[in-house]
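A short worksheet on the structure shown next.
All protein chains of the complex are present and in place, except for one that has been dropped.
For subunit A:
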């Protein structure tokens, strides 16, 4: 198998050819593709086996003729096509065309300014650099392509009649490929055979979509029934399928057998390229799509090209420069024309006439002069600007990637920049749009609480344990960071070996595109921590509930031989039992054990489920099947009783022959069936008992090694929770689920159907046959809002119905309570189906399944038919923990002046509570909730809110000004936002209202309101709405937006925003693939924006400004000279210097500065995030600074021109001997200017500057000594050498730069000392020793978090509960003003004023009052608040006008939670800034608990006196 490793050298098939081929094919074969086995003689070839090699080649040609092969070719160029293609691409850039045009202008003799060859040099240089970069990229792509193309896999060879090893690139469509466990799938393959007993194959699609759970794929129907080994030679069917497309979630087609039978193909049959086979020993399939037609590659789009705001602004200024250039040239042309006219009459001696002796007319001369001037002054448009910016950005990206502080050790991933050219946008963000789940939260689900049939089990022990975990976690982190080393977490140690194995396997293929592979790593590694972290696994059961579960178990174990085992349980206990059964089986969790994949069992079970046909159904429900059913349960428990299942198989075969009609089956009395089944089941169960128990013991030990791999983390959490109650999912086959209970033993549920979860239904269901009752049960699990509506309507007449109703309302209340706590809620419900109902449903469902068009819609309808009249079992509350550092990050980002909006699909209560938890909302601030039922209501509500916000704003203005004043004077005082934004409320809006608010008529109002608000929370929003919101803000407010998210639902938002950030987390790679930057955690956003964003922006802005300055100044020198040479476009600077000055002599220092300069060090930026605002306000680069800069450039060029002019005036110097000092002066001035602008001088800067000077003089000396007669017109032989012996040269070089830079330096010094900007203050702050910095930093945080306890304590929670109580009353407009206790009159009771609040249950009130004492400490904390006395009147006066809103009929609910303790905090903050000593005293009253702040404040007070 040794082949030439020459993927590209071979006359490859570049994209063009492939495209051509596709085009040719299009008219021919329409919308489908037909795939045949390659092993069959292709039509038209008579003798296929005419020799192995020849045949193989022909076969290959035959295949390749029509369809793409599996060769991966991501390279853009071949050796031949590189030059033309690359040049073509480069000339798409307007600047390049411009420069080439200018260079070509030199070839026109009349206007040429430079030697044509020389003029081309810079352009060629730039083009060459870019081309080299492209070439290098292409080469690395080629190398990785080559590597992937030469991976091996087993392909069936006709010649050798067996599977032989081939390279990936040799695989054709129609080949048969055999894949073993942990192999990567080389192409899109239709699964034809699997070693799995059920014809299943598990694949991991992490590489494709980042989802780390295993997906199940199924052998094509018809092939799974084959008993013998699949033989590719026998495969004669024809496959018809769709054309290649990039839809990963869809595959349609059919397979046509020889006998004309058709079978449908779905995405479950397709193995996608790039995925990995897991848990399956071997599979065989036929290649359907290969190479670039695979879905994986069709989905693979390159990095995005965005244009940053700064670049847009810069382009605008480039246009100004063009205008300036034209003006200068015009001026010069007119001047020349006049000059020529003046000297025309008398033929001056110095006049050079045309070759025929006539002299040019003034107009012609002017035109020539104009063109020549354009050439000479072309430097004004900086040719190197674009290249330099690109270089700087690449370096910036490199440094961001390298930042160790952005490295996440847990996932071993660092930040990735996927978009290379918008780094500076990071420094100008104004709005952040964030997803919630997985972005703010971990998306690691932990089971917290549940309620079953109306009784709540609070799992207190579990909560405590979790708290301990959290502490331990943080301690561990500290230890890690202290030690500096990076030890592995103990908790994941057990997965270590697995991880390494995964790594070594997947590295090969996933280096295709670096970022993808990296992202894959992240998900790979996070997998084990995510889905089997000890937190989820070890759940401390609630003792009460545990007792009940055991009781069920015991009862049922005893009663299992009786007719209605469940009837022996009380309704509650039976609910408990069903609840846990539902938790255990109503999911798609795959049980894996660390050992090897399941062996292929020769003899299969007779039934394949889900039930596919009516015959299937009949077979299953035939009496004989039922009698043997329980024996199979027993045999399943032992799992390897093959002989028994063999007999089963035989018996079913006979059953098949004696099929009875459906009606007959159904008419059989269920009772009889059940009893029949049970007796036989018990019979088979009893004798094996002892042996089985031993086995159980063994398995129990093993059981702990079982891992659950779920599609969503919630599912895993629930299954682990059920296992904690000894109700463990032990095995899941395609058609059955086994649950292990301590007394009952293993219960095997026959799985009839799974109706998977989808986001429209928001629920999933399983249809099973209960082994105990033999009933057909539907277990449904879904969002509470959906499930609650699907419950069986219960009459309030009988006691049972009333009881049910009570349970429901109780459950609903608990659900609300969970939501308040920020838990994700799920409802569990059940439905018992009669056989008739089931049969009826099944029929329609099968019809739906088999229909070809409109299948999804029909299936949806079918699911709805099944999931009705449910019986509520209970509900669960799962906690999605906040990610580390989210509240702190949000606080910092907010200080930085960023508006943070959270757009989530979660429900309002959960979202609000997460928002509280992550300090997005403050308990001390008002929350405006917008829930409107109709367009009109929404409009009215918006008006009301606007009115309210406006009426509020005047009272906040005095505080605002105070805050600003204090900011102006001290770098240490809190930022203005924290002081001023206090009074501004927050807005919460739900999806429906959002839809109304985003309407054309209302969007302005909505935006205006949202602008006034401190934070905005959009709940229940769809992905489309998310992107619409972002688009709205971006287009209407002209603001820079950043969207961050982790899931597929955030993709649209990420794409719309100026900067899209993906979190490479749990939910897959879609978000990352769409993003510009991928961060491992939300908290890294802080450093990314505040530090790197700021740096990138300020560096680039300064560099661009410097570029403009430099070029203008240089061009100015030439322009002034025109006044002394009759505007003849003569240049005193040697053309070599002119051309290479920008490119060589003066380029390096600014690059170094552009890459490395740090205007403010990172720690100061992080301490004082308000410095970020300079970027938002575009302080560094705005039109004013640009023009100032240009004016300075003009001044400097005047000085640098006239000092040498006057110094050499009246001397015998010649043009170029005079021009050389000017060049030197310009160089020195540039470097000194850069020196003033550079804030940090590292040795690199010094080296770069030194290098520049050295390079200039070296080049000049060499150039001036190289050729005596060359380089006309300057002919600079020995010029520099002569100059170096001339004192005047040194004298001018000394004075001119000093004089030129004097004003700038003076201005800078005065401005920096008298009116320092925030940045300059920050810089001064940095100059102090870093030790001093720590003190203000901590007090800063303290001051900011005033009025709210740092950690989430119980007393805070109690206040929280009071808020959302009103939110469940959706029927009425509710309005409550909450004022926690900042009045001196406040008693120990929470002062909650709830108006018009219909409570559903009194219990809650009781609970609330029960918890109320907990809030007393908070009161105590706040009692000392000084400004409190004024609070009371304000609050009461405010409630009065608000109550008028009740009269508005249309409001579903409108909640104002206004609380005023923040105002007191505000007052204290102001005082804090004013007088730190007083603050010190006050603060000790505020925060009695931690002793450190006092010390910090002491440090601060000492510090502040030091400052003033």
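Following the convention adopted for this analysis, a residue touches a chain if its C-beta (ideal position, glycine included) is under 8 Å from a C-beta of that chain, and two chains touch if they have at least 3 such contacts; residues count from 1.
In the analysis below, contacts and distances are computed from a predicted model.
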item: Name under which UniProt lists the unshown chain, selected from "Cell cycle control protein", "Galactosylgalactosylxylosylprotein 3-beta-glucuronosyltransferase", "WDR73 protein" or "NADH dehydrogenase subunit 2"; value: "Cell cycle control protein"
item: Chain not shown: contacting residue from A:178, A:278, A:707 or A:1158; value: A:1158
item: Chain not shown: contacting residue from A:407, A:546 or A:1257; value: A:407
item: Selected residue (touches chain absent from view) among A:349, A:760 or A:799; value: A:349
item: Contacting the left-out chain in the complete assembly, out of A:1138, A:1207 or A:1249; value: A:1207
item: On subunit A, residues whose C-beta touches the chain left out of the figure; value: 113, 343, 346-357, 372, 399, 401-404, 407, 409, 412-414, 486, 488, 500, 503-504, 507-508, 511, 518, 521, 969, 1124-1126, 1128-1130, 1132, 1156, 1158, 1162, 1203, 1205-1215, 1217-1219, 1235-1236, 1238-1244, 1268-1270, 1272-1273, 1275, 1277-1278, 1282, 1286-1288, 1291-1292, 1294-1295, 1298-1299, 1302, 1305-1306, 1308-1310, 1312-1314, 1316, 1323-1324, 1326-1327, 1508
